[in-house]
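Before I ask anything, here is the structure I am working with.
Here the complex is missing a single protein chain, while all its other protein chains stay put.
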Amino acid sequence: MPGNALQRYTPQLVGAAALLGFVGFWEAAAAYKLADPMFISSPSRIATVAAEMWEDPDFWRDVKVSSTEFIWGYLAAIAVGIPLGLVIGWYKRAQYALGPFIDVLNAVPRVTFMPIMVLWFGIGIWSKFAVVFLGAVIPIILSTYSGVRTNEARYLRVAKSFGASQMKTFTSIILPGTAPYIFTGLKYASGRALLGVVVGELYAATAGVGHMIAQAGNAFETDRVFFGVLLFTFTGLVVTSILARMEKRFDRWRPEGAVR
Amino acid sequence: MNPKLVARDVCLEYRQPRTGDRLLALDRISLSINEGEFVSIVGPSGCGKTTFLSVVDGLLPATSGEIIVDGLSVNKPGPDRAVVFQDASLLPWRTVLKNVCYGLECIGVRASEAQERAMRFVQMVGLDGFENSYPYELSGGMQQRVNLARALVMDPKILLMDEPFAALDAQTREYMQEELLRIWEQANKTVLFITHQIDEAIFLSDRVIVFSARPGRVREHVTVDIERPRSLKLKRDPRFHALEDRIWSLIHDDALAQARS
Partner (left out) sequence: MSGRSIADICRDNERLIIGASAFAAFLVLWEGFSRGWWATLFTPLLGEGARALAIKPIFISSPTGVAQQAWTMFAVTGEIWPHIAQSGGQLIVGLGAAILIGVPLGLAAGRYRTFSYILDPFLSALNATPQVAFLPLFVMWIGTGFWMRVLIIFLLAVIPITMNALAAVRTVDPRLLKVASSFGASELHTFRTIIAPSALPFILSGMRLAVGRSMIGIVVAELYGSATGIGIMINMAGSSFDTDKVFVGVLVIVIAGLLMSEALRAIERRYDGWRPAIGDNY
């Protein structure tokens, strides 16, 4: 029934129309010189630049550098953050000892450490890796920790009553109960990791998409700047949707549409 | 006949962390349950009946006294006792079948064998066709059936039931009481059943133990001398009412005294 389908997709249709309207207005503003295209660029100019850059090996080198920083920094944050969060959630005393440091690191934007990281690791990939890692690891630790802490006592009582070993309790009760929290942390951390890449490359770099944006900005190449920004938008959307899909697989036991 | 479960002078004290004061929750509880017997504990809320059950299961250590199962003193959870928890406490991330398997996994039974055994009990509690459902897809009564199956599959000597039907609506509760008797007669277990509902206790049990409140003490043993099998019609029988009155007056005195203090 077309009427029904129309109704069902109203949000998407209205959203798409609004986006199209925005793009159209932008193009028109540039075409009729409502504003100088040198400042605001235009969708068609951005598309042209995108096509050019697709052929440009320098651009692919930038992409490679940025993705290396992002992927390794993020993976390292996951590899450290989840176990650490589990440990401080499970062992009260570990939390007492590490809590103050994590709280302090949480209160400060980790990009503040950029100058120190550059001092320590130079302006290459390693300083960005460090900032990406620092940015992402804190939210992963904190959400994993709160996941363990909110594990309901009644499930632990069941495990104890059936004589489950420590290991069994951990794998059958703690981990599945914590998984949704870990995903919340991972999603948030992916944003922080991307932020680390951008800031690191704006601050001091010789390559990377952020570096490309900064250089294009200095040369007043607005089209390239916009293209770079959109590339980050696209990456952010892709990463979040991958995580959301993975989360769904882990979350089959939750009632549909449950609010956490 | 040998007693299956004996509690001898069980006391439990708490230390309150703030004041350091000690609080007596259970005071010299002594009782004995025979093999195959169905015994209920009733008492006003806060009389420590659930606490006592946790001590019997070994989740809480008694301050003094001992719990004896088949002549052996026990102080930690073991496969000879299984609990049917108050709030079904099903693991929400496991299907019905995997929930029933849980205890078997804990004692290291092979997965395929565990599932096979679990399936028999899923059928026994009447949940054929729901074995792959998640707990959130089940009604409260069905969740309690899974809870029961999860305990029965362990083939425990003693089944410890902690107000399992408290959260159900009145009709479902009565239906589940009948079901429980049917399953109990099939499984032939020794049962210790905790409830605050007098009619439930009488309907199910061979013997009702009345607890007094704060600290929990055994106040009286009431034998339910009514033949089995029983049906819900029994709840309109004069003998049933007489027992109900008697237990009610025992608890009522206590509840009043507590309210006045």
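Letters A and B mark the chains as written, and numbering starts fresh at 1 in each.
Simple rule for what comes next: a residue touches a chain if its C-beta (ideal position, glycine included) is under 8 Å from a C-beta of that chain, and two chains touch if they have at least 3 such contacts.
The structure presented is a predicted model; accordingly, all values stated were derived computationally and were not measured.
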Option from A:A30, A:V65, A:V118 or A:I182 whose C-beta touches the chain left out: A:V118
Option from A:G124, A:G163, A:P176 or A:G217 whose C-beta touches the chain left out: A:G217
Absent-chain interface as seen on chain A, which is shown: 10-11, 14-16, 18-19, 22, 39, 93, 96-101, 103-104, 106-109, 111-116, 118-120, 138-139, 142-143, 146, 184, 188, 191, 194-195, 197-199, 202-203, 210, 213-214, 216-218, 220, 222, 225-226, 228-229, 232-233, 236-237, 240
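In this text, only the chains that are shown with their structure count from here on.
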Inter-centroid spacing, chain B versus chain A (mean Cα positions, whole Å): 49
Chain B partner contacts - residues on chain A that touch it in the complex: 154-155, 157-165, 168, 172-173, 176-177, 252-255
Sites on chain B touched by chain A in the complex: 57, 59, 76-79, 82-83, 85, 87, 89, 91-94, 102-103, 105-107, 134-137, 154
